[in-house]
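The complex appears here without one of its protein chains, the remainder shown in place.
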Amino acid sequence: MELLLLNGPNLNRLGKREPDIYGAETLADIESRIQRLADESDITLACFQSNIEGELINKIHDAGDREIDGIIFNPGAFTHYSIALRDAIASISVPVIEVHISNIHTREEFRHTSVIAPVAAGQLCGFGTAGYDLAFQAFLLKRKERPS
Amino acid sequence: MELLLLNGPNLNRLGKREPDIYGAETLADIESRIQRLADESDITLACFQSNIEGELINKIHDAGDREIDGIIFNPGAFTHYSIALRDAIASISVPVIEVHISNIHTREEFRHTSVIAPVAAGQLCGFGTAGYDLAFQAFLLKRKERPS
Amino acid sequence: MELLLLNGPNLNRLGKREPDIYGAETLADIESRIQRLADESDITLACFQSNIEGELINKIHDAGDREIDGIIFNPGAFTHYSIALRDAIASISVPVIEVHISNIHTREEFRHTSVIAPVAAGQLCGFGTAGYDLAFQAFLLKRKERPS
Amino acid sequence: MELLLLNGPNLNRLGKREPDIYGAETLADIESRIQRLADESDITLACFQSNIEGELINKIHDAGDREIDGIIFNPGAFTHYSIALRDAIASISVPVIEVHISNIHTREEFRHTSVIAPVAAGQLCGFGTAGYDLAFQAFLLKRKERPS
Amino acid sequence: MELLLLNGPNLNRLGKREPDIYGAETLADIESRIQRLADESDITLACFQSNIEGELINKIHDAGDREIDGIIFNPGAFTHYSIALRDAIASISVPVIEVHISNIHTREEFRHTSVIAPVAAGQLCGFGTAGYDLAFQAFLLKRKERPS
Amino acid sequence: MELLLLNGPNLNRLGKREPDIYGAETLADIESRIQRLADESDITLACFQSNIEGELINKIHDAGDREIDGIIFNPGAFTHYSIALRDAIASISVPVIEVHISNIHTREEFRHTSVIAPVAAGQLCGFGTAGYDLAFQAFLLKRKERPS
Amino acid sequence: MELLLLNGPNLNRLGKREPDIYGAETLADIESRIQRLADESDITLACFQSNIEGELINKIHDAGDREIDGIIFNPGAFTHYSIALRDAIASISVPVIEVHISNIHTREEFRHTSVIAPVAAGQLCGFGTAGYDLAFQAFLLKRKERPS
Amino acid sequence: MELLLLNGPNLNRLGKREPDIYGAETLADIESRIQRLADESDITLACFQSNIEGELINKIHDAGDREIDGIIFNPGAFTHYSIALRDAIASISVPVIEVHISNIHTREEFRHTSVIAPVAAGQLCGFGTAGYDLAFQAFLLKRKERPS
Amino acid sequence: MELLLLNGPNLNRLGKREPDIYGAETLADIESRIQRLADESDITLACFQSNIEGELINKIHDAGDREIDGIIFNPGAFTHYSIALRDAIASISVPVIEVHISNIHTREEFRHTSVIAPVAAGQLCGFGTAGYDLAFQAFLLKRKERPS
Amino acid sequence: MELLLLNGPNLNRLGKREPDIYGAETLADIESRIQRLADESDITLACFQSNIEGELINKIHDAGDREIDGIIFNPGAFTHYSIALRDAIASISVPVIEVHISNIHTREEFRHTSVIAPVAAGQLCGFGTAGYDLAFQAFLLKRKERPS
Amino acid sequence: MELLLLNGPNLNRLGKREPDIYGAETLADIESRIQRLADESDITLACFQSNIEGELINKIHDAGDREIDGIIFNPGAFTHYSIALRDAIASISVPVIEVHISNIHTREEFRHTSVIAPVAAGQLCGFGTAGYDLAFQAFLLKRKERPS
Partner (left out) sequence: MELLLLNGPNLNRLGKREPDIYGAETLADIESRIQRLADESDITLACFQSNIEGELINKIHDAGDREIDGIIFNPGAFTHYSIALRDAIASISVPVIEVHISNIHTREEFRHTSVIAPVAAGQLCGFGTAGYDLAFQAFLLKRKERPS
């Protein structure tokens, strides 16, 4: 069973960037914590972060071609305008769980809408970096529902 | 430790109502499943469902007065217009986790916005009835973050 | 064969309330007139009015559970914002005929749209209190179309 | 007593056109059925259909000049933009009953509004071709209200 | 002479709820203060608060039937969407004075508009809980204008 | 020198139609009055009215082909949506003076905008049927400006 | 008989200012031309121009108090936002004819609407500086309609 | 203790202007009535009205520099667009009570919003000219809240 | 094999009308060029142009009844508002290729949207009168895809 | 003569991706088919696809610097938001033909508008992958119009 | 060489007014600093501030008539609605540099747009009172570009 943890623009600066909004953990901290969870469940985890929209698209295509079992995706600012990422997700059959660290509904109005959400399997926001852990739980729960 | 599982209008018809959108489980099924999870964690769980906005407000006030530890709330259709429920949540200090069974972003446009979300601790949608389980996990994770 | 005549907020004040818009008949007058029509057609009629959204939802659920043959519904002001009532109607398979006494299109702009209409079997407005009679005829015509 | 049954653009293709939306009956079927109802009530019925906006306006003017007793009008697509038809109706004192076969509120958003409705005596939609029969009943009921 | 002091959802939590917005006084404090003012002016005062929209409607109907002399009404969050309350007020001839504790124009945009205001005799906001006193003065001034 | 007096839909009903908005004069009255003014100035006048958009377009094309000196045009309801008439006017070099009997800015909001105005030489409204006389004066003044 | 020719901001720069839009005539040229027309008709003419909104309001009040026979008013840029001027006009019973030199409908979108128009007796635009002459004719025609 | 009663454009025409909207009292009547109330409370009152936005701004600056105790302000039409007045009020620490004679919410839509309200201490409307008396009471009540 | 070349309002003036936008070719030139292409491919071509919306609808109905193989349609200004033409196209199974001579996206904003496009088989614009040739090629390519 | 066939994000997944919308052909199939057409016309063809907006911009710059004869461009999702691509096209004099495989007007509303179209030489959509062939024909036709 | 430093409403209160937004310098401080810069460059400087829109218009007209070399203009709140000031600037050929002390894009949404900007030579904001110095540099740089 294989899972991709995908992070979009500026998430490489987690911990350094506006800690009142995003918390003090770094992306490396999160990735190693999810790695531990994956190890416990015998899941192969790959982690990838990029500030370049097209590189994220390429990773999503690759995941689709290899038919992995799921993607946990924090699209960062691309959430609000990257129709190209939306189309990439729509073009694969791998379920994508969309996660946001902050509560996007308490911030600027343009952050309230997600062009990704309509093609995501589910969305969660506002749980801080613990949102990645919940997304991992969601992945496990989604897997159980499927016939083996 | 005490938790309230609160459900809004029409959720008493889960299982009977549009199974392609909401799944085949009944509300009683969900409530007993969350009860088991609560028992395992030594958490006192109360469950309440109403189709009357004001009764939900009363329950939220009561939870605030008694300073319980959290509320998992599926506001149903009230999500989209009940500013009174929003004000009720804003008037208490108990964290509220907003959950939706379906992916509200793939449905009619008026379902894409939530007047509740800006006062919720976090929001999740699209995970089917498993969303309640995730909300329970979220409640546990939120608790851990707090100083004992 | 069973029919429910359901009236929403303020319709208990028909006759007293703004007669230039709503006419001089009271709700009791209308209910007894429709009762006579129902008697003539051997239809069991139940009448219910409430100013409380949730009580109307409960009645709709009950009609759905008992699988009655139709509902004639004047949602009053709830027409314009009660998504909870819309969801209640969508959750049952009983056909609902939406009726308005006044021509909602000649009044304030917010009265021109109905959140109920997309889930109603049909809608009629502007015929005064005779609209209830027409709705009854519509119910009969709809019945004929169905295989017995 | 005289009544005009007026149909706008594309309604000459009823039965041939999108039967899932408009049903299998032809316009001729409807016109002869309403003719029978008119005969039973000793009402002179005239039927007219045109795809040309101005010809419909001419008919409405003529009905106004001759002071007939009512018009049942399905304006088809003109419902949504023909202010000229609206003005024609406003310029006569003959009551016009607006009828739509389909539930316009479940279709494309531009079909939800009617520029005709504010000058119509009443409006009904969603009852299939039985809507014409109801409109005829509405005409009779409206007549009764008036002093002879 | 009779006056109704009517309060909508969440106002039972005044004093407990967000004191920076609503002040430290409780609803009981306000009601007894207005009671004293009423006593001084030989006015019979009734006080009612509810979180249930329909119960407020019922009270308004009752005041209309009994033809009392005025209503001071803080509709709370219902200010912004309860067309049913608006219709209830429009259906009676008792003047209604709309009062808000906070300055609704400095808060979220959806709080800037009131569906109640167009049917109110007058509106005031931003004076804290002293707004109830002003509303009482307004009631007295309004009374004077009328022929006895 | 040649002038066309062109009138759009429903203007054949002037005098019969809503006299509080449009006055008591008939179109024939106006046409003969403008004829007298034209005679005094040795101008050939043609008058045309139609309820059919395409016939008005044909007349405008014809005027363009024959290079007459001006058109006085009351487009009636077509003012607000007939882009086809706008394009017809844009396709000729004959100046078109747009006239409205009523003050379109005091009526329904959809009457406040004219799709014709951007291609008209000038526009006037609100002067009652005297607006046609003013349009005739405008035509004369416009002529004077041009080199003979 | 008395008439006021009133001009708003920047019209003192006519002739100097953007001649392709406004023509080469100065305001003095126009005022003396209208003076000649007034003399021929035995009408007392007063002319006033100001760049200060409040001074124009004062003039309008004065005209209202003195009950003169009409105002020809080019409000310049105030056309589009001065509700204060609109209210001034609404507060008097003297008819105001609104005139614009350019065709405001072919310019920036914000110039297409006039807050003055709904309280004006009539409006004309696009006839260049000849629009003032037409407005004078309109004034004469309007006078004729009134009983002496 | 010092108070400024400030009135904006067209309010000098109170009594003459549209009495059905604004009542029959003149501004002088109101000013002398408020003067009597001020005398009774040992408050120095200054009254000022202008149709010129900048003169009102100057008065507000002056009140701010002299640190008087309050301003009662009816901004008239400037309510709806004078951001300059808003900024003037924001630049002083004197509390400003905004008053409107008519119920602005029952009039044209552009009158429903106030650019002044977000910087006002409180707002009241719809109480006729008695609104000034209420504003005076509000001023007294506001004073009491402050530490001496 | 049979093809209809259909042109809407004002296209009869091609060549005469605004050559900088539409080019110097006449409609007759285009029709004879497409005729030659049709002859080469053994396709029966019919050409029709009208300024009357209803006549175009009639032609589309006729093409639908006779089940011809395709329609190349330039709806002219009707592109932007004729829902009646849209419904006519939706009511037949003949594929319709929508063509515009100019690039509608570089012109006025109201020309950017087409009510016809959602029911067209394909759309092309901006290729000048060569767009008709391309539409013909598109027709041939579409035919090849179908099973013979 | 030189032509560039440029494809934007996700078009590398043609054939794999949503075949009901985009068909079963791969991008390689299309490129080799257009290569054959280019060979027949002695045109040098270059093909390029990227998911990275900036790489597409670079290619467009390069084509502009080398002054090739045309670009056929399917911008994919960038159609709807990449103003940077629009500016790149505006900065070169090489004509760009915009092509879309699906009928963008029958899909989500955000796909109905193209920020690229105003700077494209022409646009075509809805012809499936045959749209590329038509674009090639369009390129040839455009070339003919130019003086050699 | 001559330069006008023009300041709009409320800028006379700089230093007193909201120092967190506008800084602690007074307008006199700024004017004397720019005077020194002007002296160093042998430029005649005139300074003017007014809260009255029409007085600013008069100054701009005067600058235009005297053909001075430039205007540095902070329009204050007039930035957002004074089309009259915009027209005044458009009516002269003197270049106007628009300056704002605060970053208008981080404040209320209505401050994000400037009706002045489209007729300004350039705009700068967010640099505090140093913005005036930069505007002076901009004036010098603009001068250099011109042929002497």
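Per-chain numbering from 1; labels A, B, C, D, E, F, G, H, I, J and K assigned in written order.
Criterion: contacts are C-beta pairs under 8 Å (C-beta built on N, C-alpha and C of every residue); 3 or more make two chains touch, one makes a residue touch a chain.
Keep in mind the model is a prediction, meaning the values are calculated, not measured.
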I'd like the shown chains that the missing chain touches, ordered by label. A, J, K
Of the residues J:18, J:31, J:55 or J:69, I need the one that contacts the missing chain. J:55
Touching the absent chain: which residues on chain K qualify? 103, 105-106, 112-114, 117-118, 120-128, 130-131, 133-134, 137-138, 141-142, 145
Hidden partner chain, residues of chain J it touches: 52-55, 57-58, 61, 64-65, 81-84, 86-88, 90-91, 115
What does the interface between chain A and the hidden chain look like in terms of residue numbers? 8-10, 12-13, 16-18, 50-53, 55, 76-78, 80-81, 110
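Quick note on the criterion: only the chains that are shown with their structure count from here on.
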Can you spot which of F-G, G-K or E-H is a repeat of the H-K interface, where more than half the contact pairs line up? G-K
Is it true that over half of the residue numbers where chain H touches chain K are used by both copies, so same, or is it different? different
Between chain F and chain B, distance of the C-alpha-averaged centres to the nearest whole Å: 64
Counting only residues that touch at least 2 other chains, which ones in chain D make the list? 52-53, 55, 81
Interchain pairs in contact, sorted by label: A-B, A-J, B-C, B-E, C-D, C-E, D-F, D-I, E-H, F-G, F-I, G-H, G-K, H-K, I-J
